[in-house]
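A single protein chain has been omitted; all remaining protein chains appear in their positions.
Right, subunit A next:
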Amino acid sequence: MKTWQCVVCGFTYDEAAGMPDEGVAPGTRWEDIPDDWSCPDCGVAKADFEMVMI
């Protein structure tokens, strides 16, 4: 499981936690999130997120 961070606002997506509020189940891998998804805090596109190694 990896964590991804929005380059603009710092929002992080933790694959283990998912985003239940947005209907993304815990354990959802980043590559399984639709390409048209965008950062819930600032609107940055999925393609512009970066991976944070933990």
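Keep in mind that, in the parts below, contacts are C-beta pairs under 8 Å (C-beta built on N, C-alpha and C of every residue); 3 or more make two chains touch, one makes a residue touch a chain; residues count from 1.
Keep in mind that, in the parts below, contacts and distances are computed from a predicted model.
S.K.: What is the missing chain called in its UniProt entry, if the choices are "1,2-phenylacetyl-CoA epoxidase, subunit A", "FAD-dependent oxidoreductase", "Oxaloacetate decarboxylase beta chain" or "ABC transporter permease"?
M.R.: The chain we cannot see is recorded in UniProt as "FAD-dependent oxidoreductase".
S.K.: Residue by residue, what part of subunit A touches the chain that was omitted?
M.R.: Here the touching residues of subunit A are 7-10, 21-22, 38, 40-45, 47-48.
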